[in-house]
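Every protein chain except one is present and positioned as in the full complex.
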Amino acid sequence: MDLKKEYRIKLVSKEFLNSDTCYLGFECPDIANTAVPGQFVNISAGTVFFKRPFGIASTDKENGIFYIGVKVVGKGTSEISQFEPGLMVDCLGPLGNGFDLDGFDTVILTGGGTGVFPINFAYETLTALGKNVIVCEGFRNASQVILNKPSYILTTDCGDCGIKGTVIAGLDTIDISDPAKTLICCVGPIPMMKAVSAWTGEKGIKCLVSMEQRMACGAGICLCCTVKVKDEGPDGFKNVRCCKDGPVFDSTEVVW
Amino acid sequence: MDLKKEYRIKLVSKEFLNSDTCYLGFECPDIANTAVPGQFVNISAGTVFFKRPFGIASTDKENGIFYIGVKVVGKGTSEISQFEPGLMVDCLGPLGNGFDLDGFDTVILTGGGTGVFPINFAYETLTALGKNVIVCEGFRNASQVILNKPSYILTTDCGDCGIKGTVIAGLDTIDISDPAKTLICCVGPIPMMKAVSAWTGEKGIKCLVSMEQRMACGAGICLCCTVKVKDEGPDGFKNVRCCKDGPVFDSTEVVW
Amino acid sequence: MGALSVNVGNVSLKSPIILASGTCNFGRELAEYYDLSILGGISSKGLTIKPRAGNPGVRVAECDSGMLNSVGLQNPGVDYFIENDLDFMKDSGAAVIVNVAGHSYEDYIDMVNKLNEHKDKIDALEINLSCPNVKEGCMTIGSDPAAIKLITSKMRALTDLPLWIKLTPNVTDIKATALAAQEGGADAVVLINTLMGMRINIKTRRPVLTNNTGGYSGPAVKPVAIRMVAECSQVLDIPIIGCGGIADYQDVVEFMIAGASAVEIGTACLIHPALPVKITDDLKKYCEDNELILKDLTCTLQRW
Partner (left out) sequence: MGALSVNVGNVSLKSPIILASGTCNFGRELAEYYDLSILGGISSKGLTIKPRAGNPGVRVAECDSGMLNSVGLQNPGVDYFIENDLDFMKDSGAAVIVNVAGHSYEDYIDMVNKLNEHKDKIDALEINLSCPNVKEGCMTIGSDPAAIKLITSKMRALTDLPLWIKLTPNVTDIKATALAAQEGGADAVVLINTLMGMRINIKTRRPVLTNNTGGYSGPAVKPVAIRMVAECSQVLDIPIIGCGGIADYQDVVEFMIAGASAVEIGTACLIHPALPVKITDDLKKYCEDNELILKDLTCTLQRW
């Protein structure tokens, strides 16, 4: 097996999707060629101490470029949003386990917030393989809608575009013929993933979720990025690593 | 009195004088207009914690630009040497006391190493005033010679250009008609300033030297940048601040 | 009373921001940069009975997010201070905090007696109990709770000026030393002075500081300082003045939530002399945006 590397890679493109979210392209053939949807990269962010994790949003294998979407929420993401093309950054990736998409007739991708980035990558990958994909995304309001496609089911909390309500309202509009052959992948805020997990539970649909946790290494060595999952043992749960054992988990495993 | 400011100023020009020394121009009308030779600026240097002090090497009042020369010796100066024009840096200045050049018929400027930068500023200032100036600079060898002018007396340790020897050999060639009306300003490594100080002592010439010390604030508040000067008190010396009480001192005051 | 005004015991400050001892001299040089009357207070350079030349040689070493200093209490002595600097501080409009250092119990007592004669010009005495060489045994006063209690009570008997005891973080149990100060009659504790550190020049194989070791300050020490303030706020009845690594208004807020009634800013002002102006403005805006007055933040930490 080839050894993994820490890459020093070039930012090749940057555009703003809305006032606080930007979309960045980095040149790194290794990552562009090997990443699968649900995996993430850990990227050095200006002057802050740790790298920052971001889900891979798209890959352009031909040009060896991968994309991430970054929403500004604090110091690190603010510095990243000010990066200019040409800048070199340190990067680890692709990290973590992606979505296991095999063996299903239909894959429903759902989520919101920065979850739309890994969903975008999953959508591109599945459609390229000619799979049956349905996307249902939820946002707070119209001004928050990013990376949307006409074929997507769209929901907004306030109803100023798409269906009024959460993604559950959107999912309810989908006619699921064979739950056993359907997979739902959900990436979004915890309450959303919890709700979708409950919804799929009722319907008997397998559901994968992508968890977020504060990370130090992103490489599975420090045990800082705990996710609680169910366990046979005396405690009834065990702590696993978001970065290495996840970020994708079966929703029924997670202790919400 | 106007309040002093911490400026955020733009790097407008950069050129390399030799492999490890560069010459930088910063836009800051306040500093360009008020600085006198011997004063310095304290400039933020990339990722290091403290600002770094540099003697002002020249001013262009018309365009509001001042210049410094930076020799790469460690982390901070190495980062500064990689600055690109357009960059904004934090800057305090002009700081410290300059050379008091009044009341002399002839001013001899002497020194070496990065001392040539303040000497350059003093030379420009004095010639603009039509004063009688003699410059004598010493370097290790020809490859180290920077900012030299044909009218300067030049010495090199190895003799591969100019007079072989230290600046003392150069100073010895000067015909000093009236020691009482002659001032020597010396900026260079401690052994050089000590030697020049001894030489001027013998001749009865007033000698000003510019001291260097590790600084934290550069503004006279932390007492970190000690220079030992003679004192009447029981210790026979007292510690004064290089940044605020200096960097220019009468060579007879300094406890070498 | 503005949104920024706070009390440290009986001492009212118009802002929680105090310039930390040793990082502002007596304020004169900083008055060239801004109007000192915006400050809550100024803590003087550490004073001793006799003038001190301080340590020779290199006194500062740069670190990744901070610095080591070994100034060694260079100061003109308390008499000179009273004659030449105290009035300037008083006239600045900021509360006058006089930082007192000593080498023995007698030193502290003599200093307090002298300063007490000028109590109309002084808002508080800040007693620096982290001096490395004291007569009593090899243990420094500042790390021995019994010694802290004793010396505090001796000073307490001499003055009714507010006594703020400034403690060293180089101890196993900061609660014990803080409680000792309280038991001795202190009006407040100041947390923290510098951590002891060393840097070595690998070329010369010598310590960078001619004094070998020095006091570590700056943003790097903040997590330790916050922890100590939060620990002590659980056990003390007297107020805490927080100090260590403050560099922006968020840091001030963090210290106050942890338990501080006021704060001192040191190292960050060495790098940006006019920083308190910005922090003051930012704090005002923070209070407006959050519709609160600053002193209500003190001790609002919600532990998990």
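Some notes on this structure:
Per-chain residue numbering starts at 1, and chain names A, B and C are given in the order in which the chains are listed.
One rule holds for everything that comes next: a residue touches a chain if its C-beta (ideal position, glycine included) is under 8 Å from a C-beta of that chain, and two chains touch if they have at least 3 such contacts.
Everything numeric in this text was worked out from a predicted model, so none of it was measured.
By the touch rule given at the top, the unshown chain touches A, C in the complete complex. The omitted chain makes contact with just one of the residues C:Val253, C:Val277 or C:Leu294: C:Val253. When the whole complex is considered, the residue among A:Val48, A:Val72 or A:Ala195 that touches the unshown chain is A:Val48.
Contact with the chain not shown here comes from a single listed residue; of C:His118, C:Arg227, C:Lys278 or C:Lys295, that residue is C:Arg227. Looking at C:Lys50, C:Lys119 or C:Arg206, the residue that reaches the missing chain in the full complex is C:Arg206. Hidden from this view is one chain, which touches chain C at 57, 61, 63-66, 68, 143, 170-172, 195-200, 202, 204-207, 209-213, 216, 219-224, 226-227, 230, 245, 250, 253-254, 257-258, 300-304.
Residue positions on chain A in contact with the hidden chain: 1, 3-6, 48-51, 90, 92, 213-217, 219-226, 228, 233, 235, 237-239, 244, in rising order.
Operating definition for what follows: only the chains that are shown with their structure count from here on.
If you take chain B and chain C together, no chain is in touch with both. In terms of Cα centroid distance from the overall Cα mean, chain C ranks first. Chain centres here are means of the Cα atoms, and by that rule the chain farthest away from chain A is B.
We define each chain's centre as the mean of its Cα atoms; on that basis chain B and chain C are separated by 36 Å. One simple way to say how far apart two chains are is to compare their mean CA positions; for chain A and chain B this gives 57 Å.
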